[in-house]
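Of the protein chains in this complex, all but one are displayed in their positions.
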Amino acid sequence: MQLTVEALQRWIINTNEKMQENKEYLSELDQAIGDGDHGHNMARGFQEVVNKIEDNSFEEAGSLFKQVAMTLISKVGGAAGPLYGTAFLKASEQWKEKTTIDQETFGKGIEAAIAGIKTRGKAKEGDKTMLDVWGPVHTYVTNQPLERENLKKTAKEAMEKTKEMKAKKGRAAYFGEKSIEHVDPGAYSSYLVFEALAGSITNEGDANG
Amino acid sequence: MQLTVEALQRWIINTNEKMQENKEYLSELDQAIGDGDHGHNMARGFQEVVNKIEDNSFEEAGSLFKQVAMTLISKVGGAAGPLYGTAFLKASEQWKEKTTIDQETFGKGIEAAIAGIKTRGKAKEGDKTMLDVWGPVHTYVTNQPLERENLKKTAKEAMEKTKEMKAKKGRAAYFGEKSIEHVDPGAYSSYLVFEALAGSITNEGDANG
Amino acid sequence: MRRPKVDMKKLINHPEHVVDEMLEGIIAAHPEKLKRLSGLNVIVRKEAPIKGKVGLVSGGGSGHEPAHAGFVEEYMLDAAVAGEVFTSPTPDQILEAIKAVDGGKGVLLIVKNYSGDVMNFDMAAEMAQAEGIEVEQVIVRDDIAVDNKEDRRGVAGTIFVHKIAGAAASEGKSLKEVSQIAQKTAENIWSMGVSLSPCIVPASGKPGFTLNDNEIEIGTGIHGEQGIERQWFKQADQLAEEMINNLLNEMEFTPGEEAAVITNGLGSTPLMELYIVHRKVAELLERKQIQLQKSFVGEYMTSLEMAGCSITVLKLDDQLKSYLN
Partner (left out) sequence: MRRPKVDMKKLINHPEHVVDEMLEGIIAAHPEKLKRLSGLNVIVRKEAPIKGKVGLVSGGGSGHEPAHAGFVEEYMLDAAVAGEVFTSPTPDQILEAIKAVDGGKGVLLIVKNYSGDVMNFDMAAEMAQAEGIEVEQVIVRDDIAVDNKEDRRGVAGTIFVHKIAGAAASEGKSLKEVSQIAQKTAENIWSMGVSLSPCIVPASGKPGFTLNDNEIEIGTGIHGEQGIERQWFKQADQLAEEMINNLLNEMEFTPGEEAAVITNGLGSTPLMELYIVHRKVAELLERKQIQLQKSFVGEYMTSLEMAGCSITVLKLDDQLKSYLN
């Protein structure tokens, strides 16, 4: 698999579309065990990202993702802003000066992103956060050939599993036991991120149009 | 007709009963074209009057009504407090040192009361206030023998007539044309005052038990 | 556990005790600066009576908090008399307030123009005068929702009178002077209110009126009553514009003149929204070349938990301006 800069840029644009479509739903998820703004935060942030990157062509992936990261950091706010921002910032360091990214490099980016999320948020997998999607996706990416449907399935199942978890970080943690039976909104938005990625690769593992 | 001090005291006690019974209704009338407190004001004031006079026997009417007036002034508040208070205070001056009151003296008391209400409130008959009951009652008292049913009828008809009037004084005046089609709450409470009086005299015009 | 029937969701104990308990709460909160006259619903500055200073007394029904007890402090009122909720206080209570603040220089009563308030304060003034205390009154009639000028109600603009008369009194001015300054202030205030939802008087337990989701009441007073006119709901800017236009129509401003404004919350409107309204107010005044010298944005004269706001404009001259700062 090789992801070109264009494919990566498409990934981000697809992600924004998904955030806009799911804005209300994400906020509803957040209403149940948080403060009801997650969809609005993500939609605001990714819209701004797309405004910034849309008309530019990036020579290499590092500067693309640095732009994505900085925009998310300055536009999302809440918990999601610094977390997604840090994630993409750390990934961008791994993808610096790459014009195409192979699966291994991609995996390294995700790994760095996860490390960033963990340092920033002091959460671990199982705490019912976005990490519970990023973790399984990373495992999948490092162990199996990247394939559209399987990627989606992995992200989706991981997201769904957060339903059973008791929240230990973020606002949902205030709800304690009451957080069970609700999908974590950040997990859902992360699922959307990887669903969008799946939409940007072909079944053969190459970037498609 | 002769009203003894006991009959007059009973008048006031009956009035209190009527105010308690009609507390909510009076406040509802006031809600429509005022601020919804008239029933509570009157009930609070007359309850206190009765607490004060109940266990006392008064030698003469003047001190009884002075007590009634001062209590209303200090317990009713709003517009009704000073008006009813002034009314009974002025009446008490006419009834000073009387152990029984004949119809003429009674009429003089009501006349003084009306003068007091007018001085205090700067309203005139037709302004859709309590005066529109006190006025007709005064006319009746000075022109016809005081008789239970007729007294009631006079007060009631006068009260009902306020429905057609446009308010020119008090809070109802703020409603202008919109005050039409509503009975004036102060007119209603005044009707209750005279209904209570009717309940304290016999058909023959003498005080009954 | 039994499911309780609840008449109204208010942080109170018994509807009949709200005023008394509120006053106790005020004293519990500020014992260093306030006292309550024993057995009365009168809050007085601890230092009162202050020799050589005109005493300032205001009051009215309760339910308008912080008015008026919240303005009993240095440079403002010396005493506030609290009636029952939305009901004028009685003359005996007002009289005691007058006596408690008279430092020998007389007392000014600041009265909102409601039949009840005017009559009760009148009676109290007569009683005080009979006892040899010099008393003056200023009647505030700032609410332009009422057409006839003489009948206009006193609403949030009253706070300007408290502030300016309070500052003048603190300077040691005579009763006549303080009263003239207060009167001038009262003649230069115009207010208008709008409500988005009614409030519930504890004693009745029911809202004073009902409004649909898309309706508002323009020209509402501060007693939970209906407004003068029912309109469709509109956005903050449009509402502010209509209110300011109405106010400016009444006031005859000439470009370059100075003004102060109170953008006042009626009870449950968030401060965020008051600032959004105030933004437009300031912009419109600037457009008319009126210099906004001083703004007060917040809750000054409320109507329990009514939603909505009022806008008050005070036309300033140098004297009023100096006392406002």
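Letters A, B and C mark the chains in the order given here, with residues in each chain numbered from 1 onward.
In this text, a residue touches a chain if its C-beta (ideal position, glycine included) is under 8 Å from a C-beta of that chain, and two chains touch if they have at least 3 such contacts.
The structure displayed is predicted, hence computed values, not measured ones.
Engineer: When the whole complex is taken into account, which chains on show are touched by the absent chain?
Structural biologist: A, C
Engineer: In the whole complex, not just what's shown, which of C:38, C:214 or C:254 touches the removed chain?
Structural biologist: From the options C:38, C:214 or C:254, the contact with the absent chain belongs to C:214.
Engineer: May I ask which residue of A:51, A:74, A:99 or A:144 touches the chain that does not appear here?
Structural biologist: A:74
Engineer: For the chain left out of this view, which of C:21, C:74 or C:187 touches it?
Structural biologist: C:21
Engineer: For subunit C, which residues touch the unseen chain?
Structural biologist: With respect to the unshown chain, the touching residues of subunit C are 1, 3-6, 9-14, 18, 21-26, 28-30, 62-63, 65-66, 70, 196-197, 213-214, 216, 232-237, 239, 263, 267-279, 281-283, 292, 295-299, 302, 304-305, 307-309.
Engineer: Just the residue numbers, please: which parts of subunit A touch the chain that's not shown?
Structural biologist: 24, 27, 31, 34-37, 40-41, 44, 73-83, 85-86, 120-121, 169-171, 173-176
Here is the rule we use: only the chains that are shown with their structure count from here on.
Engineer: Centroid from C-alpha atoms only, then distance subunit A to subunit C, rounded to Å. What do you get?
Structural biologist: Here subunit A and subunit C have centroids separated by 54 Å.
Engineer: Rounded to the nearest whole Å, what is the centre-to-centre distance of subunit A and subunit B, using the mean of the C-alpha atoms as each centre?
Structural biologist: Inter-chain centre distance comes to 77 Å.
Engineer: Measure off the straight-line distance from the CA centroid of subunit B to the CA centroid of subunit C, and report it in whole Å.
Structural biologist: Distance between chain centres, rounded to whole Å: 32 Å.
Engineer: Can you list the subunit B residues in contact with two or more other chains?
Structural biologist: Residues of subunit B touching two or more partner chains: there are none.
Engineer: Counting only residues that touch at least two other chains, what does the list for subunit C look like?
Structural biologist: Not one residue in subunit C touches at least two other chains.
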